[in-house]
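A single protein chain has been omitted from the complex, and every remaining protein chain is retained in its original position.
Our next item is chain A:
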Amino acid sequence: MTAQSNVRSSGTATQQTTGRRFTVNIRDAGTLLGLILIFAVFSFLNPVFLTGANLLNILQQSSINACIALGMTFVIISGGIDLSVGPTAAISAVVGATMMAAGVPIPLALLGALLTGMACGVFSGTLVAVAGLQPFIVTLGGLSLFRALSLIVTGGNPIFGIPQEFRAVINGDLFGVPTPVVIVAIIALVLWIVLNRSPLGEYILAVGGNQEAARIAGVPVVRTKITVYVLSGGLASIAAMILIGRLGAADPTMGNLWELDAIAAAAIGGASLMGGKGSVVGTLLGAIILGALTNGLTLMNVQAFYQLLATGIIILVAMLIDRATRGAA
């Protein structure tokens, strides 16, 4: 190579590098921009919206969906999908609440709930990774199965008797920040590190980006896939614990359609259903966008039907903008 072309190619490289760092962030920045826009509109329409109390309220309302959506993001990045998150939450809630009501120490009951959710993940993950079934179908089956189990176990009745100490913690706050928000923030931080800094994260991105190449390169594909479903199941049970702490009861019908909100948050945040792409920050912002929308419209006394309409429009607009900007770049 001549000196001239060396200079030129290294010049190109620098440009590309800066360009890339920019694009990695640009997707999250775009989601943030969307969030700011929604905040601007609502605070213009209703002065109550942009108060500290209401902002915390939004975060708290978004926390359960954010928790589920983070697990969903990991599954989606791996090239899968988890439709069974709602019933997984329900069955974990039933197990946790039953144990608490029976007087089992709270940490033990929480562990029981968590293990239940993770077991659901092992079930789906094994069918996907080992038996080679399609994730959509496997977790669709899981959706019915786990829901049925929680209904059968409870006879369809809610379980009451959640200890006050536990409820007090969940409904309490840490330096003014509601506990659920703190919990989800910690989870998000850990997951960000896992995705961006750990071998597991690299494996998940590789398996979702090109499974066969990853396998040939020695990536433990089966283990990686099972792990993401276990993660998703575990996060579903954490979301369930937050909810039973707030409600004081475990309803076996809990979590109906949670999977759709979670997928929406992940997609708004830039996760590609083709796999190999997704962002923890983006998903968080996506969940907050959906939460802010519901909150703002409720403040303005907009009927629930119209709220649903707005949610649908936001999802589609987000995807269209995503598509258009990617085409231009």
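Things worth noting here:
Convention: a contact is a pair of C-beta atoms (placed from the backbone, for glycine too) under 8 Å apart; a residue touches a chain by one contact, two chains touch by 3 or more; residues count from 1.
Methods note: contacts and distances are computed from a predicted model.
This figure omits one chain of the complex; the name its UniProt record holds, of "Molybdopterin-dependent oxidoreductase", "Sarcosine oxidase subunit delta", "Monosaccharide ABC transporter ATP-binding protein, CUT2 family" or "Carbon-monoxide dehydrogenase medium subunit", is "Monosaccharide ABC transporter ATP-binding protein, CUT2 family".
From the options A:155, A:176 or A:218, the residue with contact to the unseen chain in the full assembly is A:218. Considering A:108, A:168, A:193 or A:317, the position touching the chain not shown turns out to be A:193 (whole complex). Residue-level contact of chain A with the missing chain is found at 1-2, 5, 8-10, 12-13, 15-17, 19-20, 193, 197-200, 202-203, 205-206, 209-210, 212-220, 276-277, 329.
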